[in-house]
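Removed: one protein chain of the complex. Kept in place: all other protein chains.
Moving on, here comes chain A:
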């Protein structure tokens, strides 16, 4: 049952129109590529696209990118009150680095406040979370020499240092 205009659009995309509609096929292809680039496994890409179109009205990859950026912005606002606009590239990076595509197909379409706090935090930290803040501990190479006693104060003889050999 088709209930609203976004359903119509989603339905239209899931039911291929006449063969040869290459523009629509191309749009679909780019949108698929966009969703794959977010890290979604191939098995759920179709589902994510349908939901992008049905729930977010995103018919193209460009639309989907902007919807993602808006959503990440909302997540960040919910997490720490940041209100800055999130560029699409930053949104994609944050999404990919958090591994959010592995959570659940629903995650991307959930209300930010409904996300678990750990997921919100993961989407908020993006690049800085590759490695944590450093807490350095000095580590010096240890001395593995033998005991001091009996050691010659002069350089050790080597084959090349024949001059070390006593003259008498």
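Keep this in mind: a contact is a pair of C-beta atoms (placed from the backbone, for glycine too) under 8 Å apart; a residue touches a chain by one contact, two chains touch by 3 or more; residues count from 1.
In the analysis below, contacts and distances are computed from a predicted model.
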| item | value |
| --- | --- |
| Protein name as given in UniProt for the chain not displayed, "Molybdopterin synthase catalytic subunit", "Oxidoreductase", "Glucans biosynthesis glucosyltransferase H" or "Tripartite tricarboxylate transporter TctB family protein" | "Glucans biosynthesis glucosyltransferase H" |
| Per the touch definition above, residue among A:27, A:51 or A:77 touching the missing chain | A:27 |
| Positions on chain A contacted by the hidden chain, ascending | 22-23, 26-27, 29-30, 33-34, 36-39, 60-62, 64-65, 88-89, 92-93, 96-103, 116, 118-119, 122, 126-127, 129-132, 134-148 |
